[in-house]
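In this view, the complex is presented without one of its protein chains, the others remaining in place.
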Amino acid sequence: MIEVKDLHKQYGDIVALDKVSLTVGRGELFGLIGPDGAGKTSLMRILMSLLLPDGGTATMNELDVVKDYKEVRLITGYMPGRFSLYPDLTVEENLKFFATVFGTTIQENYYLIKDIYQQIEPFKNRRAGKLSGGMKQKLALSCALIHKPEILILDEPTTGVDAVSRKEFWEMLKRLKSMGITILVSTPYMDEASMCDRIALIQQGRLMSVATPHEMIESFPEDLWAVHTRKIYETSKHLEKLSSTLSVNSFGQVLHLVTSKGVHSAESIQKYLLEKGELEITIEPSSATIEDVFILLMNHHKHLK
Amino acid sequence: MITTEPVITVKNMVKKFGNFVANDNLNFEVYKGEIFGFIGANGAGKTTAIRILCGLSTPTSGEMKVGGFDIYRQTEKIKQNIGYMSQKFSLYEDLTINENIRFYGGIYGMKIADRKVRTEKMLERLELTEYRNRKIGDLPLGWKQKLAFSIAILHNPKIVFLDEPTGGVDPITRRQFWNLIYEAVEQGITVFVTTHYMDEAEYCDRVSIMAEGRIVALDTPERLKKQYSANNMDEVFLKIAR
Partner (left out) sequence: MNRFLAFLRKEFYHIFRDPRTLVILFGIPIAQLLLFGFVLTNEVRNVKIAVVDHSKDYLSIRLTERLLSSGFFQLAALPKSESEYEGLFRSSKVKEIVVFEPDFARKLIKEGKAGIQVIADASEPNAAQLVVNYTTAIANGFVKDEFTKDQKVPGINIKVRMLFNEDMRDAYNFIPGLIAVILMLISAMMTAITITREKETGTMEILLASPLKPIQIILGKVVPYLILSIINALVVLLLGYFVFEVPIIGNLALLLGEILLFIFLALSLGILISTFANSQLTALAMSGFVLMLPSILLSGFIFPVKNMPVPLQIVANLMPPRWFIEINRTVMLKGGGIETIWPNTVILLGMSVIFILISIRKFKIRLQ
């Protein structure tokens, strides 16, 4: 279990974490979602006892990350943001090294990493620097798991990895979760949110929202329309001028139009666009994605400032 | 305005680093005025290909023309006619916005009057006019990326190469960035872009999907989705990879 209370971190004038409070339950797969510079890495480094907070407290399975940092380091597995293994050591040597550092052996906890490690075992004599992105990530996860941690902290493990490997990676996390490991994972990809039990949307050092992905989508407070058009750019310009429009954003070839709750119907928007000379357009009410939620909250916070 | 007039032609492009084949026989054309996307994971060979086309790296073999110029013999000409923005942020952190613009305008030999007019327009567009004397290092990531892009096209190049310009940027800024790309296209600039984000693939006119140094698919997002009967590019990618 991870408990974070009023955590504050500042680098000079820049506030990296602004009174962040958060609880991750035992055996929960918790996602920290936000862009670069939102404070994800700072939060994880504080939890790993690699950074000291400027204020507030954080505990990992009741251990204080400042006072009991030695114990914290024993019970947690960590994958930092960038590839952090020895590129000149082979796959097996890397794993063996980290096992020994944590006072264990590959054999002892093999069952835990078996599913993951088996996929890279054919390459165990290859230098880690020569692995593909997906394989590197699997090796890094194996290394973080080898001492059978109670908590896993993964900082953007899927960034820069191909879509297939990303998918496989989330499957692995689900299996680890089912073994009772608490997992805190960060990602800049909003579409990965649905893989988590609960998520926190983080932006500029503040948690904008914490809930299950489902709740977040369900509680979207405004109306959202999917607008299919051939001329995305023009249509979005027109829609921005529609009364009570909160935002227009492209999602691939579809426009997501957000309007204040209960003001418009698909027909009224269609009519508006017809007046503007837009003919080939279909509009349907749509449910929000996490990205829609994120954008709405970002705009909301901007207005507050 | 998309044409079928090629501004980039690539025939049998091969790039090897020792035994490692980074680009394995690439063949494609990029048409004038289009947004051409390169999609693929890290290490798929995207950056290597972009570097070759920008004249930053010599291919092992193959025939390539960029903006009508030969990649082997006319790299200087090519560099005059392209803009380049790399994955890592490419402006000087310790110089101000203004100083960076002056510097890049200088490298590309822009006329001073011309540079001044364009600079004003650009800063106004980015709503950065009042911050022009701020150091780049003090700006948020999203601003930096937008600024770097705008500076890369300040000299009105024929083609602009963007290597993962939106990595790690928040969803609003990401879309603002794409709006800038659309505006550049309207000015007649051809855009060559790489990205990890699958939804961004759909913003491109044509996408080529790369894996292990090869192009495994190349078409409009629309047709790719149809061909693989997928709802979005993410599914297309998964189906191709499996």
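A few comments on the model shown:
By letter and in written order, the chains are A and B; residue numbering begins at 1 in each of them.
Just so we're on the same page, a residue touches a chain if its C-beta (ideal position, glycine included) is under 8 Å from a C-beta of that chain, and two chains touch if they have at least 3 such contacts.
Keep in mind it's a predicted model, so treat the numbers as computed, not measured.
For the omitted chain, the shown partners it touches in the full complex are A.
Contact with the omitted chain, checked across A:Lys40, A:Arg73, A:Arg198 or A:His238, is made by A:Arg73. From the options A:Gly25, A:Gly55 or A:Pro87, the residue with contact to the chain not on display is A:Pro87. On the side of subunit A, the interface with the absent chain consists of residues 45, 48-52, 69-70, 73-74, 76, 78, 80-89, 93, 96-98, 100-103, 143, using the contact rule stated above.
The rule is short, and it goes like this: only the chains that are shown with their structure count from here on.
Only residues 34-38, 130, 132-134, 159-165, 167, 188-191, 203, 233, 249-253, 291, 294-295, 298-299 of subunit A touch subunit B when the two sit together in their complex. Those residues of subunit B that touch subunit A in the complex are listed here as 20, 40-44, 140-142, 167-173, 175, 178-179, 182, 196-199, 201-203, 211-212, 221-222, 232-234, 237-238, 241-242.
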